[in-house]
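Heads up, one of the protein chains got dropped from this complex, but the rest are sitting where they should.
Each chain gets a letter, A, B and C, in the order it is written, and its residues are counted from 1.
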Amino acid sequence: MKPAPLVGRNSGRNSSTTQTTTVQVGNTTVGGTDLFIVGGPCAVESAAQLEAIANHLGPNRGNGHIQALRGGIYKPRTSPYDFQGMGQDGLSLILNVSQRHQLPFVTEVMAIDQIESLSAHADMLQVGSRNMQNFDLLKALGKVNKPVLLKRGLAATIEEFIMAAEYIASHGNPNIVLCERGIRSFDNYTRNVLDIGAVVALKQLTHLPVIVDPSHAAGRWELVASLSRAAIAAGADGLIVECHPDPDQAISDAQQTLTLEAMAELVESLKPIATAVGRRVAEPQRQLVAA
Amino acid sequence: MKPAPLVGRNSGRNSSTTQTTTVQVGNTTVGGTDLFIVGGPCAVESAAQLEAIANHLGPNRGNGHIQALRGGIYKPRTSPYDFQGMGQDGLSLILNVSQRHQLPFVTEVMAIDQIESLSAHADMLQVGSRNMQNFDLLKALGKVNKPVLLKRGLAATIEEFIMAAEYIASHGNPNIVLCERGIRSFDNYTRNVLDIGAVVALKQLTHLPVIVDPSHAAGRWELVASLSRAAIAAGADGLIVECHPDPDQAISDAQQTLTLEAMAELVESLKPIATAVGRRVAEPQRQLVAA
Amino acid sequence: MKPAPLVGRNSGRNSSTTQTTTVQVGNTTVGGTDLFIVGGPCAVESAAQLEAIANHLGPNRGNGHIQALRGGIYKPRTSPYDFQGMGQDGLSLILNVSQRHQLPFVTEVMAIDQIESLSAHADMLQVGSRNMQNFDLLKALGKVNKPVLLKRGLAATIEEFIMAAEYIASHGNPNIVLCERGIRSFDNYTRNVLDIGAVVALKQLTHLPVIVDPSHAAGRWELVASLSRAAIAAGADGLIVECHPDPDQAISDAQQTLTLEAMAELVESLKPIATAVGRRVAEPQRQLVAA
Partner (left out) sequence: MKPAPLVGRNSGRNSSTTQTTTVQVGNTTVGGTDLFIVGGPCAVESAAQLEAIANHLGPNRGNGHIQALRGGIYKPRTSPYDFQGMGQDGLSLILNVSQRHQLPFVTEVMAIDQIESLSAHADMLQVGSRNMQNFDLLKALGKVNKPVLLKRGLAATIEEFIMAAEYIASHGNPNIVLCERGIRSFDNYTRNVLDIGAVVALKQLTHLPVIVDPSHAAGRWELVASLSRAAIAAGADGLIVECHPDPDQAISDAQQTLTLEAMAELVESLKPIATAVGRRVAEPQRQLVAA
């Protein structure tokens, strides 16, 4: 495997340590002791949808809360005839909920011309699996002063994944969080195969934080909690999980989406696992929710 | 599998026929009786390199000639530190050779901002495997009046591949040629696995021309000729093959690149196969080569 | 890749040549100029079924005939509750048809204790994909004086496949024919992916005959003829194809089974392809069919 001069371990600023680079996402730090738990819908659908999530899982909830909100406003879909996301209208909705609840949000950027408006408002920009080797997008994100959540391609090797991060870093942006989200395989009981070994390998080969998306990996909500616990036990720095006030009504990914109650329970169940591996589920910092 | 309203067979303009849509690429027709054989280097490197290829395989050669030239000027590479292509300088080189030899050329477009200059000069724009689901690029190519060579993603399903073509077609450009170029698998003797069954399936499920890239599929030059013959026997409408005046000196893909002599021999060997399946290797139309 | 001392090319008896070892199967030679076309049902079901096939495709048919009959009497099935084959009763049926029509037959051996009776009667013993690395079975077949048709495992590397043949050869039996029959992959439009590159590689790396099973590779009858032509164009020494007098009534593999008419047409269509690559579809030797 070719060495990655900037994001590789034993290279660059973190040479000869086992430390993880920390990445600041809004008011939250990724890669330190506290886990980074992101929750939210596949796609932003309405203000009520996001408000329910923030109320249930945001910083004012006693337990089971999340550190950031996810929600797609530009959606990469296999068919051009499927719902492609709410676009700028969705951005206003998620920005409003994010600000009132003091809950940072991450959303996917699919094209260079979306970077300007998204980076002005979002706390973290996600590169989806299909764009992991969209090198011009990666280069453009290297010039942005926002953290990037880089999802692994469906059939990307570990080396290709690391080198995709190196594209961003070598163009000037060191604030990268890697996300393992399942790879394509021959069985179709699960949607993809969570490559838990890759999580461990990425932590050893790079100094970047690594989080796991168990929802897309499994494609079945009933596997998500167990996979989340496995990810934290393996050393992941966090999770990004699909949840929705009413999964059966979700426009996309209904099958893999947790209810808000299940999401809160999942977060609670992570506490002893986190402790066992020297990590912590952060205590919520209650916030004043603006009207 | 979801139906593809525009590129699917039994739909759109070619309903109830087994006909293939023909796509005009420069002075050549793809999808008719004549096979469409594209040859050239992985990357444009120099005028001498392209001139040698055009002299050896262009329309003035008696036998073993090609219908179009390939050559990357923007190169998607796993590492940001590898050669990324000659860019606009390369475009001038390939355009010059193409025009003097009356040999159309195809080159890869990696980003929306390259479309304008490439579509002004190239005869066909290639979307590489890594960008097969770069939907914003596909939509932009839907608005261009140039044929698109769409390569299958490394782990794209047949449905995803067809739907990627549908993105281009539904945005206004019906001139699409599909290219099977090998999929990722577990064995590493070959670089990828040529999914010859997908070639047959794509011909049955769509009315688009389908060509095969045996070079990237095999990753070994010694397999390329046999795979090419298999592709034509399976019903492919053409081939895109890497060849170079001096493969060992090629900047990239040396291992899978044919010599010009081997390329010419390969084309000759296709003639009886083509005849066996009702196709033809076109006779060269001698051209006056400008100085 | 480790060298294979006995079955590898540039080793053993066939060093420094490009010749293929020929294997005698009943009255037929595999690996010479003539292609070896095997047809028949997934499972032996009845005398009438086999008689219809032999009448339609056997040596007394003018055209479109086969060189050997296939038919499982012991069937490996995913579920223990599915039909497991007719066993010894099936052996009598296929032996009778084989002898009267002078049509050699190949059938699968699943266990060491079946070798004795099968090798007494069958012309060729097949090792199925699931048993490709059942090393004790391979060793036992190394001691038998019958040719072995070794099918590639669903996820066997080319090296593992060659070394499985080496197990048989190193235990004393050099009469081995390799069979590529599709590998597992991520797409499920086709049942498996025909690894046509492996066919070419196996011919280069070993001196054994290599045949192709397009039926299991595709899992869809409508792809079988095109894949068969591709296989011969790629250099395969033959084919093993599932066909049945009434595919819709076949106990297993109905979806991938050709009618007898389609099978005969397929064989005819191979003639010009075979010629193009220096091979031949053998002319039938009319036989006297015993009552």
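Going forward, contacts are C-beta pairs under 8 Å (C-beta built on N, C-alpha and C of every residue); 3 or more make two chains touch, one makes a residue touch a chain.
Just so you know, these numbers come straight off a predicted model, no measurement behind them.
Enquirer: Just name the one of C:D123, C:E166 or C:D253 that touches the chain not displayed here.
Expert: C:E166
Enquirer: Which is it among A:I112, A:V193 or A:A254 that touches the chain not included here?
Expert: A:V193
Enquirer: May I ask which residue of C:T21, C:N131 or C:T190 touches the chain that does not appear here?
Expert: C:N131
Enquirer: Hey, which chain C residues sit against the chain that's not shown?
Expert: Given the touch definition above, chain C has residues 2, 5, 76-81, 110-113, 130-131, 133-137, 139, 153-155, 159-160, 163, 166-167, 170-171, 184 touching the missing chain.
Enquirer: Even though one chain is hidden, which residues of chain A still touch it in the full complex?
Expert: Chain A touches the missing chain through residues 1, 155, 157-159, 182-183, 185-190, 193-201, 204, 217-218, 222-223, 226-227, 229-235, 269, 272-273, 275-277.
Enquirer: Touching residues of chain B against the unshown chain: what are they?
Expert: 155, 184-186, 188
The criterion applied here is as follows: only the chains that are shown with their structure count from here on.
Enquirer: List the centre-to-centre spacing of chain B and chain C in whole Å, with centres computed as mean CA coordinates.
Expert: 35
Enquirer: What is the distance, in whole Å, between the centres of chain A and chain C, each centre taken as the mean of its C-alpha atoms?
Expert: From the centre of chain A to the centre of chain C is 50 Å.
Enquirer: Which parts of chain C, given as residue numbers and ranges, touch two or more other chains?
Expert: 155, 185-186, 188
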